[in-house]
Each structure stands twice: as C-alpha cells, then as structure tokens.
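Rest of the complex left out; these chains stay put.
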Amino acid sequence: MKIGVLTGGGDCPGLNAVIRAVVKTAIQQYKMEVLGIIDGYYGLVNNEIKELALEDVSGIMPRGGTILGTSNVVNPFNYYTIVNGKKVYSDISDIVIKNIKANGIDVMVVIGGDGTLEIAHKFFKKGVPVVGIPKTIDNDLSATDVTFGFDTAILTATEAIDKIHTTAESHHRVMIVEVMGRNAGWIALHSGIAGGAHIILIPEIPFNYDEILKKIYERKGKGKHFSIIVVAEGAKPKGGDVVVKRFVADTTEPIRLGGIGNKVADEIEKITGFETRVTTLGHIQRGGSPSPFDRILATRFGAEAVQLVAKGDFGKMVSLRTPEIIAVPLGEAIGRQKKVATDSSYIRTAKMIGISFGDQ
Amino acid sequence: MKIGVLTGGGDCPGLNAVIRAVVKTAIQQYKMEVLGIIDGYYGLVNNEIKELALEDVSGIMPRGGTILGTSNVVNPFNYYTIVNGKKVYSDISDIVIKNIKANGIDVMVVIGGDGTLEIAHKFFKKGVPVVGIPKTIDNDLSATDVTFGFDTAILTATEAIDKIHTTAESHHRVMIVEVMGRNAGWIALHSGIAGGAHIILIPEIPFNYDEILKKIYERKGKGKHFSIIVVAEGAKPKGGDVVVKRFVADTTEPIRLGGIGNKVADEIEKITGFETRVTTLGHIQRGGSPSPFDRILATRFGAEAVQLVAKGDFGKMVSLRTPEIIAVPLGEAIGRQKKVATDSSYIRTAKMIGISFGDQ
Amino acid sequence: MKIGVLTGGGDCPGLNAVIRAVVKTAIQQYKMEVLGIIDGYYGLVNNEIKELALEDVSGIMPRGGTILGTSNVVNPFNYYTIVNGKKVYSDISDIVIKNIKANGIDVMVVIGGDGTLEIAHKFFKKGVPVVGIPKTIDNDLSATDVTFGFDTAILTATEAIDKIHTTAESHHRVMIVEVMGRNAGWIALHSGIAGGAHIILIPEIPFNYDEILKKIYERKGKGKHFSIIVVAEGAKPKGGDVVVKRFVADTTEPIRLGGIGNKVADEIEKITGFETRVTTLGHIQRGGSPSPFDRILATRFGAEAVQLVAKGDFGKMVSLRTPEIIAVPLGEAIGRQKKVATDSSYIRTAKMIGISFGDQ
C-alpha cells in the first residue's frame, strides 16, 4: 500500500505535524509506504514526488510551514498555461491520474482548505481513492469543530494586541489591529476577547461608525483615553463594501492600499481628531511553531487519516467532533462555511463584558 | 444586589480573567456591586473584604495569579486553631455566614477546585446563595469539558520539552520531564504528544520498567541515541506505589526528595548506563500570562456566573459543554474526577505514532 | 529632596523599569520623595503631577509602556495653542518652571529621546537641576553604547522574521519585513542577521534594485526559491528619496500609503514576477514586556540617575560605557546620532555569511 500526501493552499502551523503523523502511522503501524508530493497539485502535474521515510519527518513537528511546499493556484481541472502571453485553461486531471498510477500511489491523503479539498473530491469522483484533512487558519469550515492553525494564529494575534495595549495606554491613542478573516470573524472575535479589545469588527456584523465613536467617547468619559479595536480584514460598515487591499500604481510611485483597518482609522481620526494608529498583522499570523493544541489536533488528524486508508474508507475527510475525531463525506464537508452566529455565546459574553461590535 | 467573589485553592492562569468578567458584567450590565474576598475562605473568616470597582480589574486579564489572593488550607467547616501547640478543629461556618450577611453580600461567586467548591456547596446547603466556577489546572474535573489554566500549563510544559529536546539530541541522553498530575495524566498526555515525547507515563496506566527500556533500546537500534520521557507526578510502576515527594531531615542535612521522575531516571541509569537527566517543572506550570484560550474560557465562565446570579439560579456551577457554557448542579459536579480513559482517542493516536506508555 | 520624574517621546519597553528604579532608590536609599509627571511635559504645563510611593512601582518592571503616560508633541519652549483654528506658538517655559517650584520639585529626572532631552537641557540652562536618562528604541544615540528598548525591539522583530520564514519557504515567495529605523538601520541590521535575512536594506547604505534582484536570482539558481528581505523604514535607493508614509485622500476613499517595504515589493514583483509579500511590523516593535537585558539596563540607568541627584551632579545624562554606567554632559549627548558605520564589524560579518545590502 502506497500513500501519496500533499499540502495545498496557504501555509498554516500544524501542516508538518500532520505529515509526521501520516508517515509515522503508515510506516510503523501498517508497513505502508508514503510519497510526498512537492508544492501541492503542482507536484502531481509535474511528477515532483519523493519518498518520505521516518527520518524525513523526525523533528519537524515544532516547525511552521510544510516540508512539502504548497501552492495556491494550481488546479488540474482548470489548469492554465501561458500561450502568446495569455492564460489558456484546460482540464489536465487525466495526466494527474496517470502520474498517480505511474508512481504506484494507491491512495491520496490531501491536506488543504476548501479549494484544495474540492479538487480532491473531483479526483475521488473520477476514481482516485482519497482521504481529506481540513486546513484553514480562519477556522471557517463548518464540517469540523475547529481546524489546526487557528489556535496558533490566535496566540500570535493576542500577543500582538497585548503589545499594542501598552502603547495605546501610554500615548492615549486609538490603536487598530487588523487580523485575518475575509468571510468569517473567528480570529478577530477570539483574539479580540483574549486581547482585551474594546471594539471588535467582524464580517458577520456590519458596523456603524457612530457606534464605534460612541464607545470611544464613552471610554474617554470614564478617563480611559485609549481604545483598542480589533478588525477582521473582511469587516465592513452597514451598507458599505468590503475594502479590498489592492495594488495600484500611478506614474510616479506604485503603492499598495491598506484595508479596512486603515479606513476605520481615517474615519476616526477625521471625526474625533484622536491619534489613531493601525497595525496590520499580515503573514506572521500564518507562521511560527504550532501551539500544543494545534500540534495535537494535527497529529490526531494525520493518524486518523491513515486509519481510514487502512480501512479503505475513502472519499472522507477527518474532522473534530469534540472530543472525538470522526470521518465525514468529502462531498458534504466542502463548500460550507462556518460563520460567527451573531447570537452565539461568544458574542453574548463579549457584549456582557462591554465589548462593542459597532452594531445597534 | 451584592456579589462576593473569592478564589480558593492553588493559583492558576485565568483567575484574574474570571474576576474581571464577574466585575465588568455585574457592574455594567446589572448595576450590581462586587466585593472581593481576600485570600479565599480566610477572608470570609477574618472579614478581609474590599469593594471591587471597574478600575480594580482594568488590565488584569493578562496577569497570572489572582488579585484577591488565595489559600489552600482554610476550611470553615473544619477550621483549626493552634491551642497549646496543637491543632484544634471546629466548625465556624456560622461565623462566616454572619460575616457574609454583615457585609450585605447577597450571593457568593466561588472560584475554586473540588475542595473549595465542596465547601461552597456546604454553605449553599446552609442557605447561602452560591454560584461556583470550576478551577483545576490538572483538568481532572468531570463536570466540564475543560478548565481554564490547563491550556496555559500545556503551553509552558510543551515549551520546556521543546527546549529539552535539543540537549537530549546533542548529548545522546535520556531526558525525563516531570509534570503535574497526581491523579490524572492530562498534562503529561497532552504536553507529551505536543512535545514529541517517546514515552509518556501517567497515573491511569501503570508502567513496566521493561517496556520503557525496550522503547529506549528500540530507538537506539534505529540510530536515535536519545529519548524523551514525560512523566506525570502521580505515575507509578505496575504493582508499585506512587513516589511521594516529601521533606525529610537527617542530622547533617535536611533534604527534599524527588519524585517519580527521579526514580525512573535512577532505574534507567542503573540498568542501561545511559546518561539520564530529570527536569521537574514544578510551579512554573501554574504561572504566567494565561493563554488566549484560557482568557476566553475564564471570561465566559465569569460572565455566565453573573447571569446565573441575575436569574437567581443558585447552587449551580458553570461548565463548558463545547461549544456552550451551561450550568450544572454543584452537588453533581463535585467529587467526580475525570481520568484519562486508557482506550481514549488521545491514547490511541499517541500509540499510532509510536509513543509508548510503558504498558503491555 | 524631591525628585520629579517624567517620560517623554514614543513609548519604549523599559520605561517602567526606570521609574521603578528611580522610586526605589530615591525612597529607600536616600529618603527622597518622588513626584510623577503625567504625560511628559504636558503634565508640567498643566500641573498634572502625583506622588509616587513604593507601592505605585511594585510589579511594574515586566510591563511595557509607562505608568506616567507620555506625549510626543508638547514643547514648553515652543508651545502651541489653537487660536481661531490656527496653531499659535509661544514660549511657556517660565510657567513650567513656576509649576516645578510650586510642587517643591528640587530636581527633574527626565527620561526621553533626543527631543525630550534637548528640552530638558534648555530647562537646565534656565536653572532647573536636571538629570537625563536616554531612551530611543532605534538605538541611534551616540552618547551611549546602547539604549533600553532596543533589545526588546530586536526580539520582537526577530520572532516575526522567524515566523515569516516558514511561509516564504513553503510558498517560494519573496517576503519583505519592514522594521523601524528612519535614520539609522540598527534594528534592521540586528534583526536581519538574527532572523536569517538574505538582504538587509538600511538608511546608511543606499541600495541598487539590480543588486537585490541579483541576490534573489543567485538564490534561485541554487534551488532556494524564496528570499527574506529586512528593510528599515528609512532605507532608500541610490539617488532616490526616502519613501514617506503619508495619509492621502482621494474623493472616494482616504488611504494610507505604505512605505519603502511596499515600494521594494512592487519593484521586485514588476520585474521578476515572483510573488512578493510585505509585512510592516509597526507598533508591536515598541510594545511588550521588556527583555531581561532592557530591564537590567533600565534599572541601572534609574538607580544611577538618583545617585547623580544625591551627589548634586546635574546637567548630566546617564550612559552605558560597557560594562559601566557613566554620566555625560547633556549638552554633549544631545543632537548626535549614531549611525551604522558601513565598514563596521557587524556589516563585515553580515557580508561574510552572504547577506547582501543591495550595494556594490
């Protein structure tokens, strides 16, 4: 029995822990072989594949990233090549399937987010035995209680907010911290509560600038001359649009525009005159050594995936249903986003202790 | 409405987050007053009580310990005084109840472990309105999925094991890390998996020295000249007793004996001759800034407790039933320890990736 | 004897450690009194001053920021008030001197950067006994070997670069990290070496885009499909200008422009087509608990300043001349920036191990 393992999509703390668990379980418990696919589906297209021995995964658990590399863009069902300077798309999934067979791979273990798993599902429907492992740092996948990487991102974001606090206090400033979360506000919500934010803005709850200002003034009225706002990159004002960070260039100077954090800062400063500063955490949220929680969850996912392989239970995705790891059909797992329910217990708690979501 | 809040038993990261959430929710949402009891039940016996205003809890969430102080030993139902050099015990619970009334306290919010909550339950049965909040760094309380402080302890222990790894590898040593857990092995199990331990010894699975040696030799056979053992302080060999750390004194030199970690080290060194070193993590596991997870859980517990107060729903303990916070009767919550089930999915995963528990 | 202590300019880890050392030394060793000035010179202008007792400084050493508050903008020698919507400037230093006397302050201990200390020097020349303590997170003050806050900033920046590494490697990206340093490249140089950067861009060494590209291609040629660039905010291309981050607004959307990091990214992407991402660390570099080194240095500065006070040795600034703390005349200390010498041993080391500075 030969397993091919690939990591696709954005990198995420815990990927190496999954790979390690897959290799250790497959080789030690089941005498299987494991092949590592390089750079996600790119490696399957281009036949960049290498054997993974126990030695290759020794000591990798505490490291961020993925030893296999990843890519966000390669989709064998809609693959583009540049012809005469233009992208031409075609379905090369059969080439991939041929490569899988040529390498003697009996089953693919695919670790990735919604996009990556959707492709995996298509291969499954074309007859490739597949087991999926969910990965999204945003925690916005409804088929599992939580995904690895999320806890580490919260750690990093909370640590940053903790650091911002002292500057805010010492300088009587409004400090805005923009965190990841285009469609779901999980990271903003959790790191905002943990970091002692006064205002949290998430995509699920469109905000009013008036409410933000009210909170800031309310604090000022109590002698608190600073406020911390944590904002998810996908947050937007009521009736307004998401601010898309984009690259623009004028003739003299190409620039990159900031996102919603900067926009909120501009508004606050314009209206109140209070010094307002923005920190956009960016890629550090994806990096670093995975937290113990993420290491354990990733390890459980990896070991469980191999057990599904051993049982021949394909077309499934491993998933956390606390405290157990279960298997759910890939087809049911993909394409279903988990949003923050506006009446959830987290939101209620946050409001209880006085956090504003800019609504009402 | 006036709430008295006390923290009892060993300190634990997250206590300040609970106190903060209680005060913020009570004052801001319900216009209640909050009195802080100093040093656990000691403050109720001796009338050491102070008002807690919003200002008092500002900025305390990231700090370890408890701003109220705590004590492990004061039990008003079995209170001792020293008379003629001997401890004399008596029930002074009525004095405590008188003090509670004299301070105008309508309901007690008691944050503590099994011992502290059992006393709270006794007061409840004597007519004192009580709401309990569970606290045990060992995570060994069956009435809640998890308790705050545990995640931080795992972070600290895993970080220490990560550090130990490099010495172990560089020196070809057996390194033993002794962590907390007298009756339950949760900390050892989680930090052992997350820290990449090769052997984990927990109270729930009595171990054989032969199995430990087998694992060490098996690794040596593969060219791995080091091994990491994580051992809970309550682990014990099959048929053997728990090694109790104790204070002894001979005439020349008073000493404090080490625990099971040292004993296991002695055995391994004696039999194999391999250099073996022990690190006993001790009190640093209880300290430090709470992790984001613990801050959030503690905040949810605190806010929920005040809501129970507002509803007049007394004699209950708040509890995490993922993902909700629920209320369980105090009488059902106390005295029920949660142990690691030897066939749990954590143990199975750990064995899958090759971790030995010294059994079989 | 009564000391007035103030913190001015940008906040910086270690300020509280200085304040603590001043208060402890003054009260315990010399029975002096200490008054804390609120929000830098603002407090002296507006008479916002409070006594500092031992209790006030208990436990503050590990905290970032300053318990006294600070401000960057108040200059009593060139003080502005808004009259009819316009800033009107005047010299109100005599009011400040009157306030100092009215509060019975015998000597001012002023903790601040070049701007703050220059003002302190002016007061000294007008007869106010003053002792200065240098503070600049950028480490660009020539009168002292190093300033507190710098080591912590390096820790934070290096940790971030470590995190960025894994994403860079996993995704084959060019990752740019922009750090503080408008005039001097100390933070970029140190965190770049410590973080394993491949290219470091600092104000002292104007760079060529060609050299940057050469290094990236050279790495690619060796199979290293990623590069890490650390850039100080004041770095600039040969013959080019510093990119000033500024706030602009067009009719539809006010924006904040990025700095040199974004500009370098644009150039690289435009020419090479390699995915390039920027992380601007921003304010987190000023925050957080001070490192042990900074706590110790700040403590030494604070204690030494009080000894100067006790000796009546005014008009001096404390300074580190490794390993001793010495006193230098304020007039000689201010206005002299310490830049990275392009032939310094740090630069030579960096070049030895293959780091490019974009020059040559």
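By letter and in written order, the chains are A, B and C; residue numbering begins at 1 in each of them.
We take it that a residue touches a chain if its C-beta (ideal position, glycine included) is under 8 Å from a C-beta of that chain, and two chains touch if they have at least 3 such contacts.
Keep in mind that what you see is a predicted model, and the values were worked out from it rather than measured.
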Size of the entire homomeric complex in copies, 3 being in place: 4
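One rule holds for everything that comes next: only the chains that are shown with their structure count from here on.
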Number of steps on the shortest touching-chain route linking chain B and chain C: 2
Distance from chain C to chain B - Cα centre to Cα centre, in angstrom: 41
Averaged-CA centre spacing for the pair chain C and chain A, given as whole angstrom: 34
Residues of chain A whose C-beta touches two or more other chains: 162, 165
Residue numbers on chain A that touch chain B, as the complex places them: 20-21, 24-25, 28-29, 54, 58-59, 61-62, 145, 151, 154-155, 158, 162, 165, 190-191, 193-196, 222, 224, 289, 291-293, 295-296, 299-300, 302-304, 306-307, 322-325, 344-346, 348-349, 352-354
Touch list for chain A against partner chain C, complex: 7, 10-11, 13, 15, 39, 63-66, 69-72, 156, 159-160, 162-167, 169-172, 175, 243, 247, 249, 253-258, 262-263, 265-267, 270, 277-280, 282-284, 286-288
